[in-house]
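Heads up: the structure comes next, in structure tokens.
Yeah, one chain of the complex is gone here, protein chain that is, but the others are all in their spots.
Letters are used for the chains, namely A and B, taken in the order the chains are written, and counting of residues starts over at 1 for each.
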Amino acid sequence: MSLGGYVVRRLLQLVPIALGVTILVFFLIHLVPGDPARTILGNQATTVRVKLLRHAWGLDRPLPVQYLKFMGRLLHGDLGTSLFYSVGAGRLVLQRLPVTLWLIGFGAVLAVAIAVPLSAFAATHRDRLPDHIVRAVPLVGLGFPPFWLGIVLLLTFGLNLGRLFPVGGYGSGFTGHLHSMFLPALTVALGIAPILIRSLRAGLLEVFEAEYITTARSKGLPERRVLIRHALRNAIVSTVSVLGVNIGYLVGGTLVIEQVYAIPGIGQLMINSIFERDFPVVQAVTLVFSVMVVLVYLATDVAHALLDPRVRFD
Amino acid sequence: MKARRPLMFLALAGTAALGVTAATALGAGHAQKAGTPKRGGSITIARIEDSQSFDKTNVFQNESIWLTEQINETLYTAGKDGKTLIPWLATSYTRSKDGKTYTFKLRKGVKFSNGRPMTSADVKFSIDDARAQSKGWGYLDAAIKNITTPDPDTVVFHLKRQWAPFLADIGLFANGIIPNHFAGQTRTQFYKHPIGTGPFMWDKRVIGQSVTFKRNPFYWQKGKPYLDSVTWTFVTDENTRELQLRGGQIQIDEFPPFNSISKLQHTSGVTMSLFPSTRTDYLDINESYAPLADVHVRRAISLAIDRNAIIKSVLFGHGTPANSFLPPQVPFYDAQSPGLQYNIAQAKAEMAKSKYPKGFKVTLLVGAGAQVESAMGQILQQSLKQIGIDVTFHQEDTSTEFNDIGKRKYQLGFSYWTMDIADPDELVTFAIDPAGGAGSFYTGYDNPAVVKLSHEAQVQPDPAVRAKLYAQLQVKAANDAFLGFLYYSPYRWAYSSKVHGFFVEPLGNYHLENVWLG
Partner (left out) sequence: MAAAATADALGEAIPVGQRRGFRGRWYRTPSFVAGVSILGTIVLLAVLAPLVTGFDPTYQDLNHTLQGPSWHHLLGTDDLGRDTWTRLVYGARTDLRVAFLAVLFPFTIGTVLGLFSGYYGGWVDSITSWFVNVVVAFPFYVLIIALVFALGSGTRNIYIAITLVGWVSYTRIIRGEVLVAKRRDYVLAARAGGLSDFRILFRHLLPNVITQAIVFAMSDIVLDILAIVTLGYLGLGVQPPTPDWGTMIAEGQTFLTTHWELSTIPGIAVVVTALGLSLLADGLADLLRPE
């Protein structure tokens, strides 16, 4: 089967998954207790006022009816209107999407930049002190929650060591983004680096063991070059795989990081919408997230296949 | 200013620099040195939530209200003490003998930010629009029968009955003045970026990020506002806000945590202010749960709350024990009423008199992620254990918590109140009147004698008599212990020492026309 055919088939498979996602998120968020009308009315919420508001929003219809209306609008490209802001949910999401993409992308790049050299170092000094240090230290990123890491990084690099980085925010212009997003991207990277390091290291070790045996028997080719070439390719394949598989987790992890660094991305939008029971926005964000995740899986598989000729499309 | 004489300029600059440094060193934590206001500059205020809407007649969220107040002003407004009402867009009023007609004289020379002058037609339109909002604040204007405008500078309000809180109600932000017929736009369009007579006008908004207002060139107070523009951003994490302030990215930080107050008071370049507020915190007691319907049980609970311990460990000393459900900054607050203060012996005696002398189990609803509530709750747990009441935590996210309290699906819970008008009526009705829209602050409390006092006070024109009525009401309510009155706490604002003239009123709002950057 060709690459093109494979991609098309996978994209078609996206449809039932997306459908499943819409059902899941719709019913889940509506089953969550808490009424956005009451939340918005605050202390002034009387039964009458709440009822009026719910009716204005169409929330007093039975759930399946609401779902059908939602799907109907969706097919016209309308993701609903935010209950909190009274603007289109789709517009809100598209506005904030680039910010989160920046965060994830930059974070992934930093994660690779940290993980690849460290795991190579660990793998070449297997079971000796450097190996143990490399495997232990990144766990800081795993054990400390992002809000702790974030504030410590901000305190240290944003204030105490001279104002090297702006405290939170997104910045403007490409260099502005790089500057403002460095610390948050670093926090993301530290969160995922331990997983990357573990799997890269294991992969490299496998390569080393195999290559050592083969090259011991071959002549003419310098052992080192073969080692590095194979190891590197394996490393890239592994990295892509692991990053891809963990993308769901990565994307979710940005939720809290965006809160801490006051980054106006969709993670922050998501958290606030869940807390406010802004159903249309939660639905819109989840849908976009899910599509993104599935596309990333697809991209990962394709990249994997292109890099590793042993993989077949079936 | 051109430096024509370099040496002199340098000398001046040097002295000024010395002066500024000295002032900053001394100034951190002290009141602003009164200097001459300088014109120009912009400030950024970071707050805990984003603004929801700018439709002042239908919005209940402080983060929206405090912003619309920069654009839309009222005829009379609350003064700095939160109690007196001072003329603002109106210069005076007269009241008829029967108390049912109020005639206001409008201030001359007031213009909207679109250059048009304000007339009585605008006032009538605004208040008619506000009182038509049945889903919003319309109910507060329920006493108005109709409004007439005999000439462009005069507005007459005809009331259905005598209504003592009327002037305070007119000062409610929802009754702010907007242009007649929404300046030619539809209602929805207009309220996306309202026009008003206030010191600032709409500039731009990025949803979920920032709101910016700029100077209103037609503002009626000459020379003000000093600032060119104000931007409000939204940063949920309190640590991040604090770091942004210290890093110079923002100029004003809303609500730093209690434990940071002391540190911020000693940080150079930062002013940490505690403004007297109308904020009162309560323990909600739902009388639907049988043991809590017993007045002796409720009194025991109030007597068992160690308010001083809470204030010391949770508020770090920045609060005072509450003796009434009204706060001190509200007219007719009764300072003499002792309330039920911490006394374990008396608490045990009350339990003995109740139908549950051996105690009982109860759940306490706490907001998730609310550190203050959680800490208070845990202290309360220990306190109530002493009188045999076994408290279990039930944490819910704040939205669900709010809902459940509103629907009376809780046993014990936490609430607070800040005043919207300079009159006790709004809170009293909400708190003790079962027909007041909230079922007596969501507790189900019903004491006809207390309700009668409230109704009498509403129509009583003589302030001295009103004071007596409200005093009796507060004492009775305290004895019934329908809510646990916890504490009064100040508004906490930290801002750069370059910011002058920033003052937060007891109602929570702030007049940015007085703020200047130095």
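Following the convention adopted for this analysis, a residue touches a chain if its C-beta (ideal position, glycine included) is under 8 Å from a C-beta of that chain, and two chains touch if they have at least 3 such contacts.
Not measured: the values here are computed from a predicted model.
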Listed residues A:36, A:171 or A:194, member touching the removed chain: A:194
Touch with the omitted chain, as defined above, among A:6, A:121, A:148 or A:208: A:148
Sole contact to the chain not displayed, among B:194, B:377, B:406 or B:518: B:377
Residue, one of B:229, B:313 or B:514, that touches the chain absent here: B:313
Selected from B:162, B:229 or B:395 as touching the chain missing from the view: B:395
Residues of chain B (touch criterion as defined above) contacting the omitted chain: 238-239, 242-243, 257, 259-260, 263, 309, 312-314, 366-371, 374-375, 377-379, 381-382, 392-397, 400
Hidden partner interface residues of chain A, rising order: 13, 16-17, 20-21, 24-25, 28-29, 31-34, 127, 132, 135-136, 139-140, 142-145, 147-148, 151-152, 155, 194-195, 198, 202, 248-249, 251-253, 255-256, 270-271, 274, 282, 286, 289-291, 293-294
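Throughout what follows, only the chains that are shown with their structure count from here on.
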Whole-Å gap between the CA centroids of chain A and chain B: 40
Residues of chain B touching chain A in the complex: 46, 50, 52-53, 60-61, 134-137, 206-209, 233-237, 239-240, 243-244, 246-249, 397-400, 402-404, 406-407, 417, 430, 437-438
In the complex with chain B, residue positions of chain A that touch it: 32-36, 38-46, 49-50, 52-53, 56, 84-87, 92, 95-96, 147, 150-151, 154-155, 158-159, 163, 166-169, 259-262, 264, 268-269, 272, 275-277
